[in-house]
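The complex appears here without one of its protein chains, the remainder shown in place.
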Amino acid sequence: MAMTGVLRPGHVAIRVLDLDEAVKFYSDVMGLVETGRDDMGRVYFKCWDEQDHNSYIIREADQAGVDFVGFKVLDNETLNKLEKDLNEFGIETRRIEAGEMLETGERVRFTLPSGHEFELYADKTKVGNGMGLTNPAPWYTQSEHGIAPVRLDHMLLYGPNIAEVKKIFCDVLGFFLVERVLGEDNETEAALWLSCSHKVHDIAFVEYPEPGKLHHTSFLMESWERVLRAGDIMSMNEVAVDIGPTRHGITRGCTIYAWDPSGNRFETFMGGYHPYPDYETITWTWDNFAQGLDYPQRKLHESFLTVVS
Amino acid sequence: MAMTGVLRPGHVAIRVLDLDEAVKFYSDVMGLVETGRDDMGRVYFKCWDEQDHNSYIIREADQAGVDFVGFKVLDNETLNKLEKDLNEFGIETRRIEAGEMLETGERVRFTLPSGHEFELYADKTKVGNGMGLTNPAPWYTQSEHGIAPVRLDHMLLYGPNIAEVKKIFCDVLGFFLVERVLGEDNETEAALWLSCSHKVHDIAFVEYPEPGKLHHTSFLMESWERVLRAGDIMSMNEVAVDIGPTRHGITRGCTIYAWDPSGNRFETFMGGYHPYPDYETITWTWDNFAQGLDYPQRKLHESFLTVVS
Amino acid sequence: MAMTGVLRPGHVAIRVLDLDEAVKFYSDVMGLVETGRDDMGRVYFKCWDEQDHNSYIIREADQAGVDFVGFKVLDNETLNKLEKDLNEFGIETRRIEAGEMLETGERVRFTLPSGHEFELYADKTKVGNGMGLTNPAPWYTQSEHGIAPVRLDHMLLYGPNIAEVKKIFCDVLGFFLVERVLGEDNETEAALWLSCSHKVHDIAFVEYPEPGKLHHTSFLMESWERVLRAGDIMSMNEVAVDIGPTRHGITRGCTIYAWDPSGNRFETFMGGYHPYPDYETITWTWDNFAQGLDYPQRKLHESFLTVVS
Partner (left out) sequence: MAMTGVLRPGHVAIRVLDLDEAVKFYSDVMGLVETGRDDMGRVYFKCWDEQDHNSYIIREADQAGVDFVGFKVLDNETLNKLEKDLNEFGIETRRIEAGEMLETGERVRFTLPSGHEFELYADKTKVGNGMGLTNPAPWYTQSEHGIAPVRLDHMLLYGPNIAEVKKIFCDVLGFFLVERVLGEDNETEAALWLSCSHKVHDIAFVEYPEPGKLHHTSFLMESWERVLRAGDIMSMNEVAVDIGPTRHGITRGCTIYAWDPSGNRFETFMGGYHPYPDYETITWTWDNFAQGLDYPQRKLHESFLTVVS
């Protein structure tokens, strides 16, 4: 009965301007594990502690940004039921056949009112985290190769109609609203943090006129000390940093934001608390948003609020 | 759809030998928040970051140990369905009326084959974590009063028939088996770590001839540094420590175990990883159990393995 | 033979605009221990883990800034010898009688070429760190009251003629130059980090036209997690933060800078390495100063470089 629907963000497909440069960045600086390349020129990565074949996929394009985001669901029965629920809610879906992405089963794809391509899937080949299933060590060499996040954690997407998006996630897909930021009118929801688990966010949205934009992909670090280490590695490799290290008031998460060589923002993140579906939503008012964004500094960083890919 | 069944360990009821001494210990050393006392002489506590009215309940008795363990479920519909499922599986249940525990709704109680009283409930009054729902701070004074764990995390129970217990949790209540230890025959499961979420354990069982025993109640700490601080506070207050600080190989969790003044073991715990229901079970073989128990030292601590309440 | 001369920064006297507000700030937000007040209206504080009676002294004035900085030397013999050495070097000194500062012995005062009043002294009453000298605990309640730094660590002073200042510290007082930043000409020393111990700095200077200015007083924190906690407390108390949390390239120290209510900058700092007098000086070139200042972000923060008191 527990965790019976949507499990977690399973993959995100990102456009990069120069594939070789990006592969080098994600392998050596970010410390992801390359797990495959496909006929379409896409390169597949996973974080060291993830069990499934891939979670971060890049392809070369003229413009940076996000192609699509996929969430894993418990099984095919769940996938079918959710598709039916989506359709009944009025969302058109289409099936992408198994194998279109390496080692990944059939996907149910639809377009969010925010302009993002979103999909659900039930199957992805397990390749393990490199430590086996019998008497495993807590970590290994790969855990210290580059920034080396533990897992893909969540994404923050920018686009229009997030009130509609919220309905789909909360009323159809079973997410709950963990935190939100109100707009200047102190009424409209300007930003939403949504969870399908007891994470402080599995996905988040900010209201924005242009559809389909990516604010950041977030990777989970194991400690505040690992966030500092991530910042060191960014500096050593001349990665462009946006903000941090700092703590968000929103979610309590501790973080650094930076950009990949193509201008896709990513987050190295840790902490937060453990909300459950029975929790009440936390609200950040517009006048106090600066504290929500950068807890120690209470500063509205211009680039953070406006630059997307 | 997500997290639609059993949510989390919601309360545990513990017997102590001297109520005043225990109240002092749990308030000032452990740093729990006392939230009420009832007609039956029970004292109710919660961890500072918990939203619900209570999670740790003590009463005076001639013998230490655990009276019952309760898990919160999503809603009454879930409660009814799970009760029906339990009955169909052959488990007898009984209803305990709302209000029998302070600020707690109706509970569905049954006896596990291990001899433990276990219950499910859907309602408990929200009292908040002391920081409100609008622009909350990440922590406050109470977060540093005593050991001050974030939340009740899990329990490890000792008793017979854990193979039967596993069926109830996995086949009826929707938990999954995260890790297990095999016995000397390298086949029988001697210990089970079960999750209804993406925690490394919401409850755990060890096969043991005597029914209904408590190995420990676990409280979540926010960092390895907070575990060290917990150990300092134990020493300052002459708390009897069993093992730690150390890391478990099993679950990767970092920990100290100690006893309350009545001899009920508790754990101050952090870390671990984030398994999901689609993960495969990790197995610890008997010959390597020492590394699973105390990762740095690889030592089978006699008291840890044999003392229960 | 070891540590036979100047020991450490022993006190700093700071001007504040509103004494009551400042006392409240340094007691409750910074978490210093008030240890006395004198006839001249000065209020004396120490950090919780310091043994001597006082290290941070404030008085009310029309303008914020630093009155004087005092370093403790090993004994009176050392004090006399250093005074003689200073005089021989051409520095005029004057004696301030014992007791002019509470619980503090005779001081040898002189003016640095940078315009700062600097003094040496051998005696200050030991009041202890609150944990006694027999079987002491590692910390106690005061260690978690407010930001609660461990000790006064160092100061960064702005003023002219730092080449002259360096000679006094290195040639007369026995300090060594740990790190330095070169000016735009890549030759002149624009900033100096000086140590009389194996700390990365006991005092630091930046070349600046206006004499006698204070950039910041630095307080030592025990860990990166305590620096984060300091930032949280700053936010909770609406303290104006300048930069951080971040790591300096220079000294490797991890830090937050903020201002007291009067506009005196302070630092909550941890880390760095352990240079000794036989170490060679590390040089930061002008073109890479941004990395030296804010290692992750490589950003020249305007306020940090220009605002002094």
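The letters A, B and C name the chains in turn, as written, and every chain counts its residues from 1.
One rule holds for everything that comes next: contacts are C-beta pairs under 8 Å (C-beta built on N, C-alpha and C of every residue); 3 or more make two chains touch, one makes a residue touch a chain.
Here the structure is a predicted model, which means the values were calculated and not measured.
Engineer: Would you mind spotting which of B:78, B:246 or B:264 touches the chain that isn't drawn?
Structural biologist: B:246
Engineer: May I ask which residue of C:36, C:174 or C:211 touches the chain that does not appear here?
Structural biologist: Of these options, the touching residue for the absent chain is C:174.
Engineer: Return the single residue from C:114, C:291 or C:309 that touches the missing chain.
Structural biologist: In the full complex, the listed residue that touches the missing chain is C:291.
Engineer: In terms of residues, what is the contact footprint of the unshown chain on subunit B?
Structural biologist: These residues of subunit B touch the chain that is not shown: 224-225, 228, 231-232, 234-235, 238, 241, 244-247, 249, 254, 256, 291, 295-298.
Engineer: Spell out, residue by residue, where the missing chain touches subunit A.
Structural biologist: 137-139, 144, 223, 225, 232, 235-236
Engineer: Considering the whole complex, not just the chains shown, which residues of subunit C touch the missing one?
Structural biologist: 1-8, 49, 51, 72-74, 78, 81-82, 126, 133-138, 150-151, 173-175, 195-199, 222-224, 247, 249, 252, 271, 273-274, 276-285, 288, 291-292, 295
Operating definition for what follows: only the chains that are shown with their structure count from here on.
Engineer: Hey, how far is the Cα centre of subunit A from the one of subunit B, in Å?
Structural biologist: The separation of the two C-alpha centroids amounts to 31 Å.
Engineer: With chain centres defined as C-alpha means, what is the inter-centre distance between subunit B and subunit C in Å?
Structural biologist: Centre separation, subunit B to subunit C: 47 Å.
Engineer: With centres defined as the mean C-alpha position, give me the subunit A-subunit C separation in Å.
Structural biologist: It comes to 43 Å between the two C-alpha centres.
Engineer: Among the residues of subunit C, pick out those that touch two or more other chains and give their numbers.
Structural biologist: 225, 232, 235
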